[in-house]
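Take this structure first; my questions come after.
A single protein chain has been omitted; all remaining protein chains appear in their positions.
Labels for the chains are A and B, by order of writing; each one numbers its residues from 1.
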Amino acid sequence: MTSASRWVFGVVLSVLWCATGGPAAAEDLSAQRILERMDQVIYGFDDQIMDVKMTVVDTDGSSKSYQFTIYQKGAQQRLVRFTSGEVQGMATLVESPTRMYVYLPGFKKVRQVAAHAMGQTFAGSDYTMDDISNPTFASRYQAALDREDDHHWYLVLTPKSGENPLYPRVEITVQKGTFFQNETRYFDEKGRLVKTMSCSEPKDYHGRSRYSVIVLKDARTGHSTRFDILDFRVNQGLKDSMFTVRELQWSR
Amino acid sequence: MKRASVILVIAGLCGAARASDWTDKVEFSGYLQSDLRYVIEDYRGPRPGEGFRFEMNRNDLNLRLKIHPDPSAQAVVDARFRFYGFNESATLPELVRRTRVDPYDFQLNEAYLAVRGHPFDAMDFRVGRLIESWGTADMFNPTDNLNARDFSDPLDYTAKVPNQMIEVSVYPTDWLTLTGVFVPVFKPSLLPPSASLGFAVETTRDGCFLRAPTPPLSRADIHRLQGLFAMADPCRLSFAPEVRTVTPPLNFRNSQAAVRAKVQADLGEHGGALDLSFSYFYGRFTFPVAYTAVANLVPSSQNPDVTEVRYTAQMIYPRMHVAGADFAYSPPVDWLPGLFGEVALIFPEQVTFGLAVLKNGVLQPSLLFSGVNVPRTPFVKATVGVDYTFTSWLYMNVQYVRGFFDEFNDRYGLHNYLAPAVELKFFEDEWKIRLAGAWNLDDLSAAVFPELTVVVVPSIELTGGVWAYLGDTKPLDPQSYAGRSKFGQKATGRSVAYLKARVTW
Partner (left out) sequence: MKKYTVWLALATFAFACEDWKSSGPDWLRDAYPATCSAADSGAAPADGTLQVAASDRIAGTWAARVVQKGTIAIPSVCDACVLTLTDLALAEVPADGGGILWRFCDQPMVVDTTPADPNDPPDPSAPRSVVPPALREAGVRAWTPFESPATNRFPAHRVLWLWGVRDLPGPAADPLPDSPDAPGVFDQDHDGHPGVTIQVESPLQGERYMVRRAVWNLSEAALSADGLTASGTLTFQVEEKAVGADNPLLTIVAPITPLNDGNTFDLRRVPADFTCADLVARFQSLFEPRP
């Protein structure tokens, strides 16, 4: 019962990774600074509201879609409401990395989500709870510049001392000027490619340009999950009280 | 002309904006569900050999409307139409009435208004027809007493009886929630259709008296009572049992109230997450408890050789104070399971059971039996559980339960249960197998319910499963009120196979 929504937060990460900001002035930047700027571009807003449609695509081409709305404030606080599918009415809340709740409409109850549920995916998508609960890279990874060209930096990330993220190696393509994240590749402890995330189809959302499509593909199975950003709004004045159990209780 | 065009455009835009505003304030959701069930045994019914038939052919239409007239206010209406699918007509005139051939009912599950941040920023309140759920455990919540349970459909074990109440929640800090609820009028729990079998008088195939339900009396009194009726020719006894409930008067003394303090405990960065609640409830137990019984022996007007035993039982809803506490703990590492638990210390009113034998309506003083059914002694009901996600496709939840929903430390006592549940997911979570059950550790009877749910496409689910009861249908000890199998007794229900189809929007 606690599995249904955690993956969604990964959407926040991936969606925000593909956020756009204004062009940055050219400057000499270390790899770590580039990574920090990329994180900043993602979370450079007071708050965000996103309407997302997630489509899970199987290897045989069949697909299924779910819609939800994500409310986020800062790097930690996020609230997700499912608006379609058999989970319609369900909501999940992240107050902090260690405190998460889910509202279950069938039980009319708010339930705490435990750490062991982090590895669960939702509806066969390729996101786990761990993907979404640790959104920023710079705090967990040490970046090294692998190479660069006229348009992109190619960073290689390894865990910082004392950190133990799910993917020991990550390769990120960061667009020069905008600090967009174009593509991200995740590797396991043996160096094998696990997942690839790519962003495409830029679109204007209320004066802000961003990629409207994010695709996460499982390199092992060929399975993929696609996110279509239906709407994206920032700096809406979301209050801290929105990211509390009180809000979940109110909205049941 | 140009100005008129501009005005028309503006008017059109405003009109469109108004329509948009209206839809933004309304949320409409619901589901449509079909439920088909088939009884898969023939020994748990009122008469041996009765079974292997359709038990349910039901369609539900649930409509939920949420209106936000203001950002800090909302009104919620949740209604259900239920079509039973079985013909109830038995005479020709009834065939002209659709409601007899295709019976249905309408139920209002919720209808309330809610206001947030008024009159104080840190206060919310809700007034109206509500369903409240307290407690951290799954399903077995001894601290959750505000709404009665709806067991009219045993498979829908989470259902509750809605009731009018006033709820006020105060959030003085971000880690503390104080809630108070007032319920003006008591409502009892709904029982399964098989509940009447708990009061049934058993007869032989020839119609001779065989066995009556054992009342909550001492073993010596039961022996005396059985000896009394053993004097009579069993084939010349005609039992006409009737069970009534004592409805509490509609006064303030019979209202119910509860308060709760919910705390989010800070255990530090590496301590995990701990939520605690402390609660108090005053009200009534929503399941009836045996109170009186009268056996009035009168000669049958139709056959003077036959003695009619007009057996009338009364059941009462005892008052109680409940001091409750619950917790939910999530450890900071994923290789430890989550823990949760609830405990309720219940202070009941004492209920003394009385049984009288009347002869032609006159009380026989020497035939007045009595015994304490619910002692005044406080007792504990509790649930403790763990849950763990082994892999992305395997989840397990195990709970120990002390005291089932309907147990109140009467002569039947409080029993111990184990309620495990395993969920397996396959094919991108489109197939979900749930293996769950409840096992009485004292008499070893059990209820098991394996189930398969298939998400055909998002929003559409097909569910098939079995709900089976295991245990002896006959009393384990006919001379003891407690001598019956919890899940084996017929009053618990029938074993069924079911198929449900549901679409949600």
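Rule of thumb we're sticking to: a contact is a pair of C-beta atoms (placed from the backbone, for glycine too) under 8 Å apart; a residue touches a chain by one contact, two chains touch by 3 or more.
This one's a predicted model, so the numbers in the text were calculated from it and none came from an experiment.
Colleague: Given that one chain is not shown, what are the shown chains it touches?
Modeller: Looking at the entire complex, the absent chain's contacts are B.
Colleague: Looking at B:Arg319, B:Arg402, B:Lys486 or B:Lys500, which makes contact with the chain not pictured?
Modeller: B:Arg319
Colleague: In the full complex, which of B:Glu349, B:Asp442 or B:Asp477 touches the chain missing from this view?
Modeller: Of the listed residues, the one touching the omitted chain is B:Glu349.
Colleague: Touch as defined at the start, partner being the missing chain; which of B:Leu250, B:Leu363, B:Leu394 or B:Val456 qualifies?
Modeller: With B:Leu250, B:Leu363, B:Leu394 or B:Val456 as choices, the missing chain is touched by B:Leu363.
Colleague: Determine and list the subunit B residues touching the chain excluded from the picture.
Modeller: Within subunit B, the residues that touch the unshown chain are 223-225, 227-228, 230-233, 236, 253, 282, 291-292, 294, 299, 304-305, 307, 314, 316, 318-319, 321, 349-368, 370, 373, 376.
Basically, only the chains that are shown with their structure count from here on.
Colleague: How many Å are there between the centre of subunit A and the centre of subunit B, using C-alpha atoms for each centre?
Modeller: About 41 Å, centre to centre.
Colleague: Which residues of subunit A touch subunit B in their complex?
Modeller: 1-3, 56, 58, 64-66, 84-86, 88-89, 98-100, 106-109, 111-125, 128, 223, 240, 244-246, 249-250
Colleague: Contact residues on subunit B for subunit A in the complex?
Modeller: Against subunit A, subunit B makes touches at 29, 74, 114, 116, 124, 131-133, 136, 138, 158, 169, 171, 174, 177, 264, 269, 272-273, 275, 328, 330-338, 340, 387-389, 391-392, 395, 427-430, 455, 457-461, 502, 504-505.
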